[in-house]
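One structure coming up, written as structure tokens, with questions to follow.
One protein chain is absent from this view; the other protein chains keep their places.
Naming follows writing order (A and B), and every chain is counted from residue 1.
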Amino acid sequence: MPITLADIAEMLNVPLPKGSSATLITGLATLTDAKANELSFLGHDKYVKQFAATNAAAVIVDKAVTLPKDISDSATAPVRLVVDNADLAMSVVLKRFAAPIPRPPLGQSNDAFVAPSASIGEGARIGSHVFVGDDCRIGRNVVLHAGVYIGASVELGDDCEIFPNTVIRERVTIGNRVTINAGTVIGTDGFGYRWNGTNHAKVPQIGTVIIGDDVEIGSCVCIDRAKFAATTIGAGTKIDNLVQIAHNVKIGPHCIIVAQVGIAGSAELGTGVVLGEQVAVRDHAKIGDRAMAAATSAIAEDVPAGEIVMGTPALPRRQTLREQAAIRKLPELRVQVQKMAEEIEQLKKRLGNA
Amino acid sequence: MPITLADIAEMLNVPLPKGSSATLITGLATLTDAKANELSFLGHDKYVKQFAATNAAAVIVDKAVTLPKDISDSATAPVRLVVDNADLAMSVVLKRFAAPIPRPPLGQSNDAFVAPSASIGEGARIGSHVFVGDDCRIGRNVVLHAGVYIGASVELGDDCEIFPNTVIRERVTIGNRVTINAGTVIGTDGFGYRWNGTNHAKVPQIGTVIIGDDVEIGSCVCIDRAKFAATTIGAGTKIDNLVQIAHNVKIGPHCIIVAQVGIAGSAELGTGVVLGEQVAVRDHAKIGDRAMAAATSAIAEDVPAGEIVMGTPALPRRQTLREQAAIRKLPELRVQVQKMAEEIEQLKKRLGNA
Partner (left out) sequence: MPITLADIAEMLNVPLPKGSSATLITGLATLTDAKANELSFLGHDKYVKQFAATNAAAVIVDKAVTLPKDISDSATAPVRLVVDNADLAMSVVLKRFAAPIPRPPLGQSNDAFVAPSASIGEGARIGSHVFVGDDCRIGRNVVLHAGVYIGASVELGDDCEIFPNTVIRERVTIGNRVTINAGTVIGTDGFGYRWNGTNHAKVPQIGTVIIGDDVEIGSCVCIDRAKFAATTIGAGTKIDNLVQIAHNVKIGPHCIIVAQVGIAGSAELGTGVVLGEQVAVRDHAKIGDRAMAAATSAIAEDVPAGEIVMGTPALPRRQTLREQAAIRKLPELRVQVQKMAEEIEQLKKRLGNA
């Protein structure tokens, strides 16, 4: 599947230097790793040295990058494809090189179980050892990879893809074009107990989970069903691996939830919220639109819209950075204070003598 | 499945206002979300305003809540069901509205594998694509949902329910009335290696896992087998999703372990210990009865019985809160100390001149 530089230049709608059109490109790599038949990219001035030394046949260069004249004019410099946005251009080229995802054949594997009462849309692909429970409504062109479990009365929209061994429990509702990666579990009972004097008695969790259109969910993610009503994930939100989303959490559209985040019960995220790796969110906390939390932050209070927070407990990033800088100096501050205390004692003595 | 308010009042053993008996209730919701045919609840004074504005047909009200006279006497106020304990009352009503869990039919699915030497109790339900290994002893009324793996020689008590795709490895012992949610793995080898000069040589993990009666375990939980003897989970303990429990950990009865907690090797928890979201426990740490750790705490030392700890490293909560308050003021403390240092210099100069 190699393609010519001319094809790539056409895809990106950029001009090509003379004589390079027929160069065959076999893949993509970083400036450092690229071999002589690969394409690379340069998106920031700080990688200019790597650009000068790369073996890549050609490099996508963001127009914002300033190449020193000796480098850009060098006879050994690779071919440059200058673009308005190197990230976007890379996405276009990656798509061209992407191998198709291997999928089960059209229809239903003969070693899958599909309840007779389930309704399956046209174009669906149901893999080996899949289980589809009673009264499910599975949309058109849905792909259920091997080992997937779809509980009774689940509604799954069109064009969804569910990767192997994922579990979607009964009565969960999922929109269109949703991707759920392998090993994820949607619809476990929320974690709710009431001490009755001798035991933690289970509080029934009679709600469900509702997932909007265009959501992507990683691997080994847990999204629990609500105590009542629904745990909800807004359209376009993307969730990384190993994330915990407890009962009755409400996540707005277009959020980014990075790996290993934990969101406790009834917390609410607005639109476009970004939570970094391993962030913890307290139960009932409200996080406003477009707020962001740095990796490993522990959010214990509401976060206003647009705020960037950091730390444990999470505070405005600028404040946490200021406190961290002060902590860095704390041991020497203590030394200084002891010295000052002695000086004060001496001053007191001298004054006493005065 | 709607029921009348009269039925609900009877369940809760409380009187009903005249004329409301026949009102049909279709479900439960928060005061804010409830529709005109739903029931809601009021457990705390701080939600009194939401009570005044709710559309709910009726509200379970904790007797500890004080309703202002203008609200309680309002002609538009919803019907009140005053109870001794709103949480308990909600649990009772939730149970009434809970849909039954869809389960495999009685007996063994024809696409499951059950070793001939396994013993299966009466009333068991073994779903599609389940694997039950040699010499297992599965109790009465056990439910193994689709895709569950039960390794050889596992003992599983009566009335257990194991949700889809969960893995219970060989020789693990599980009590009665235990629930294990989907995607969990019990009995992986403990993480133990010994550097032999060229490699991390595996230390054999020949022990097992023993889980007591009435334990509930969430989804994607990992409980490792012991190096020797057993990793143990006490009766009545409840474990949330994505928790890590390492080899030789001993957890007492009635503990509450919230999501994403990590408990390192040979740590010991007493009775009724509560660990919040993302807590880390160091290997060999001992946590006393009824001790509690706030979310994201890192427990590096033993915790006495009844103590409430917080922070990294975890310290008594009061101490951590005091230190955090001091850190909040640290940047300005540094400014003050610099100013004081200048004042001392001036005093020294003045005294020098004296």
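Keep this in mind: contacts are C-beta pairs under 8 Å (C-beta built on N, C-alpha and C of every residue); 3 or more make two chains touch, one makes a residue touch a chain.
Bear in mind that the values here come from a model prediction, so they are computed numbers and not experimental data.
Here one chain is not drawn; of A:23, A:54, A:165 or A:205, the residue touching it is A:165. Contact with the chain not shown here comes from a single listed residue; of B:57, B:280 or B:310, that residue is B:280. Touching the chain that is not shown, out of B:141, B:244 or B:271: B:244 (per the contact rule at the top). The chain not shown here touches subunit A at positions 27-30, 33, 87-88, 90-91, 94-95, 97-99, 101-102, 109, 111, 127-129, 145-147, 163-165, 181-183, 214, 216, 218-220, 236, 238, 240-242, 254, 256, 258-260, 277-278, 295-296, 311-312, 324, 327-328, 330-331, 333-334, 337, 340-341, 344, 347-348, 351, 354.
One chain of the complex is left out; on subunit B, the residues touching it are 111, 113, 129, 131, 133-134, 147, 149, 151-153, 165, 167, 169-171, 183-185, 188-189, 191, 193-194, 196, 199-206, 220, 222, 224, 227-229, 242, 244, 246, 260, 262, 264, 278, 280, 282, 298, 300, 312-313, 322-323, 325-327, 329-330, 333, 336-337, 340, 343-344, 347, 350-351, 354.
The working rule: only the chains that are shown with their structure count from here on.
Here the CA centre of subunit A is 25 Å from the CA centre of subunit B.
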